[in-house]
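Just one protein chain is left out here, and the rest sit where they should.
Chains: A, B and C, in written order; residue numbering restarts at 1 for each.
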Amino acid sequence: MTDRTEPSSAACSSAGYSSLGASPADPSAEPVTYRAALTRALDDAMAADAGVVVIGEDVAGGAGAAAQGGTGGAFGVTAGLYDRFGAERVIDTPIAESAMLSMAAGAAATGLRPVVDLMFADFAHVAADPLVNHIAQAGALFGDAPGQAGHLPLVIRAAFGAGDRSGAQHSQPLHGALLRLPAIRLALPATPADAYALLTHAIACAEPVVVLEHKRLYDTTGPLAGDALPWGRARVVRAGRDATLLAVAGQVAPALDAAERLSGHGIEVEVVDPRTLNPLDLGTLTASLARTGRLAITDEDRCAAEIVAGRLAETAFALLQAPPCLICPAPGPVPFAPGLEDAWAPDAPRIAEALRRLCTDG
Amino acid sequence: MTDRTEPSSAACSSAGYSSLGASPADPSAEPVTYRAALTRALDDAMAADAGVVVIGEDVAGGAGAAAQGGTGGAFGVTAGLYDRFGAERVIDTPIAESAMLSMAAGAAATGLRPVVDLMFADFAHVAADPLVNHIAQAGALFGDAPGQAGHLPLVIRAAFGAGDRSGAQHSQPLHGALLRLPAIRLALPATPADAYALLTHAIACAEPVVVLEHKRLYDTTGPLAGDALPWGRARVVRAGRDATLLAVAGQVAPALDAAERLSGHGIEVEVVDPRTLNPLDLGTLTASLARTGRLAITDEDRCAAEIVAGRLAETAFALLQAPPCLICPAPGPVPFAPGLEDAWAPDAPRIAEALRRLCTDG
Amino acid sequence: MPAPTSQPTPGSDQTPAPNDWTDACARAAWAGLVRCRRFEDAVMDAWRAGDIPGVVHVATGQEATAVGAALALAPGDMVTSTHRGHGHALALGTDPTALMAELMGRRTGLVAGRGGSKHLSDPERGLLATNAIVGASVPLAAGAALSAKTRQTGGVALAFTGDGATNQGAVFEAMVMAVALALPLIILVENNGYAQTTASAYASGGQSLAARARGFGLAADTVDGSRVDLVWSAVSRAADRARLGLGPSFIEAAVGRLEGFFSLDAQAYRGADEVARLRAAACPLARFRAKARGGLDDATLAAIETDQADAVDAALAAARAAPPAGP
Partner (left out) sequence: MPAPTSQPTPGSDQTPAPNDWTDACARAAWAGLVRCRRFEDAVMDAWRAGDIPGVVHVATGQEATAVGAALALAPGDMVTSTHRGHGHALALGTDPTALMAELMGRRTGLVAGRGGSKHLSDPERGLLATNAIVGASVPLAAGAALSAKTRQTGGVALAFTGDGATNQGAVFEAMVMAVALALPLIILVENNGYAQTTASAYASGGQSLAARARGFGLAADTVDGSRVDLVWSAVSRAADRARLGLGPSFIEAAVGRLEGFFSLDAQAYRGADEVARLRAAACPLARFRAKARGGLDDATLAAIETDQADAVDAALAAARAAPPAGP
């Protein structure tokens, strides 16, 4: 049964939406799901700016014409938007992601603010050309001021992450691949409050932004408004003096758990949630490393962790008293079977063990 | 005029091929171009194994049916192969790279050894899905023994690199993106001898291999046979005691130049050409760092350099006496204008200056 | 929204079984149909019971395309498939125990539990691989076709794909490629009217998928995909063409999806009556009884059905008893 609660159904996502809709007066008062926070961000942005459109497969849903609110996308995040904003602004597409992203770029350069729902992040690879060869380049080539072809206020949302038995082609992280495209901003919210805040900022932003949503987080709950950190600022989720643990997206929860376990054994780990990887908040990380002297990174994307480790080695070498410790999955696709998949992304015990070694042998 | 010599024409590439053809008896005796070395590797492999086929746009050339030897692809590397092996093994395709790569994978799993000519590495992004979602995964999912669907003895050749005024979408490096796909081997020959040796190995290899050819190297010359280092072994191109400079592909020559410049000033730089980035020869690098204590990397792909720096920080931290020094282009697309493009990839003076600072302030 | 044009309807074809549809064909077909149906029903039950992790995409109602195509192919031919591939594997002869064990994430699974429902492979039986990126099955099969052509094995390759998937660039590119290179490729589209919740007629702008393929130069046919005999005949013709070097074919088979898109689908986007109507009009098993049974009497059909049910039940039990895949 546990395997079934994680992937979202149309039913539970609509429920998530309506429960949010029931208390619009004080959105921060009661806890909402990560999914509902994303929906709210879309809803608010669309209400505020007629140029914001949502594009994707089944984002309206319902045989292409949205029966009673539609399904709201594979994860239910866009549920209800069709009823409120109509087919001209909640646009169901054929399964043609390459054209979808390229079209979004063309639309962004000519007056719209498209928010593309890519569904699973793995599907970005059928649409890599517009991402790499156009969206990541047009600003520098053509100028990014309004009216210029490189002005691309567009958002791409995509879900990733192990843990829902989706298999190899519906689970892979994407952020390692995107980090090589400096022109594309990159947010990975780990809480409902950040889901709302980062997606809201992304839609308002003049530059292209990819928002990566961890599948395991959709049903987690929390307040809609958090301590309002600005875009680009990392959050110190837990203070500590012995090591700095950068934990990305789905890894924040097991990282905190690991830190608590170690706390009982005299090791205090500072856990940092980067919130955005582009920009990467080197300031907060460096300040933390100045206190702790030890760097660990836990991330489902080993390549992203290596890039961040490389950057910190380059810029904060003098602060490091030990080699950076990467707590990441072994190479290879995300496996299907629960026993294999659960052993893939490092869990709290594995993270704790790696940190213990870092802080004692290191 | 200098701008014109670098991009290869059909004419000069055929010339390259015929001059090679003129002395088949002792291939290592006289210098050949990098281009001719690649041609020779293809020619030898096709002669030795009827399963080797070449697939790409204009690889035969000549209106799809190869007029007198055809053009041999955009860089002339496959010139002459059509005449020798015919249309069944030198296969001109429509401009459909995604189908091309996926087809190559299907063919490799069922008895052929395809060598795909992707032309410019930038075009890999229209074909990223078969690369990332299939070729990089099938071995682990389905097994990679002969007869299994993940047995993918295929080679993808692609050209990259700044310096030939090709502009933003015909110059980008690809290896940073490929490093996140551990199942895909990755070779970047910097000399004619390595072009021959690495491509030959790649075709014989049971696993998928990408061979990235730097455009500025096609017309460089050298012996066909070098000091036969095995696949996966990095080459110490120049010994030194003060710093280890890892120089990738087109950066090897300016790196050597920079090292010579510094030699006059009492700084001896060890220049290492990795030859393959997957596998990455951590042994040779670590041994070098044990001597020098300082790491510099010069690479047109900053992301690749960051990944390598991250890995070395993780595995060889104790050997480093200074922060890794990445000598790479500033973020952004490769610009067109000569003055801009020549300032993009670090040249010998910039490399030398960075090394001088590393070895004196570091 | 443009109205659908010339899209075939499952359950509509009233032509008699082809002349060369022998009782041996019918016997094999019936065994395949009931095996596939029983298996998918067992999958849904096992999923509901919590024995199958994640979600599954069953092919209930789409048995005739799997079985008809498999019957028309020869040893050495290669098949690729999609996220909805259980039936294709079974029809080709994949061991039901290994398949069920894969869906359950067992060590004895077809690919040792690494893949799950969407990532199957059984090349010895002609199933090269299934693929969860929609459309990707088609160019992959083009590769097997290229191999057969280059190595002159006389083999063909067949790609199963869906109506939604045929809007992917990779599928169109594969068509262009197959025509330019005259590949022995068969593209068999199971048009079940939907891609997730999106109607095929909407996504494809009401165009006939077969007519689109014809524009690319493929020999293109539509077929009532609820009729195993007609599918068999269409695939046989396409395979003959391919073996003669006449190039690729495209078959648009109209099928009825009798379950949801996947096991979690509440199907609010289609009326309950649609499924009832499809079950009545387009169930491949009923259609077989009505149109393709040849000389087989009820007792024979019942005996085959019992055999197959036993085999699936045994597979289910064996898979359940197998150890979970683990690190």
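Just so it is clear, a contact is a pair of C-beta atoms (placed from the backbone, for glycine too) under 8 Å apart; a residue touches a chain by one contact, two chains touch by 3 or more.
The shown structure was predicted, so the numbers you read here are calculated from the model rather than taken from an experiment.
Only one of B:Ala168, B:Ile203 or B:Ala234 touches the absent chain when the whole complex is considered: B:Ala168. Among A:Thr71, A:Asn133 or A:Thr276, only A:Asn133 touches the chain that is left out of the view. Contact with the omitted chain, checked across C:Phe172, C:Tyr194, C:Phe262 or C:Phe288, is made by C:Phe172. In the full complex, chain B touches the hidden chain at residues 1, 3-4, 7, 9-11, 57-58, 61-65, 67-68, 70-71, 74, 92-96, 98-99, 122-123, 125-126, 164-170, 333, 335-340, 343.
Not every partner is drawn; the one left out touches chain C at residues 2, 167-170, 172-173, 176, 179-180, 202-208, 211-217. Counting the whole complex, the residues of chain A in touch with the unshown chain are 51, 53, 88-89, 91, 93-94, 96, 98-112, 114, 129-130, 133-134, 138, 140-143, 147-150.
As a working rule, only the chains that are shown with their structure count from here on.
Taking the mean of all protein C-alpha atoms as the reference point, the chain centroid lying nearest to it belongs to A.
Each chain gets a centre from the mean of its Cα atoms; for chain B and chain C, those two points are 42 Å apart. Mean C-alpha positions place chain A and chain C at a centre distance of 36 Å. Residues of chain C in contact with two or more other chains: 114-115, 119, 131, 133, 169-170. Within chain B, contacts with two or more other chains are made by residues 98, 129, 133, 140-141.
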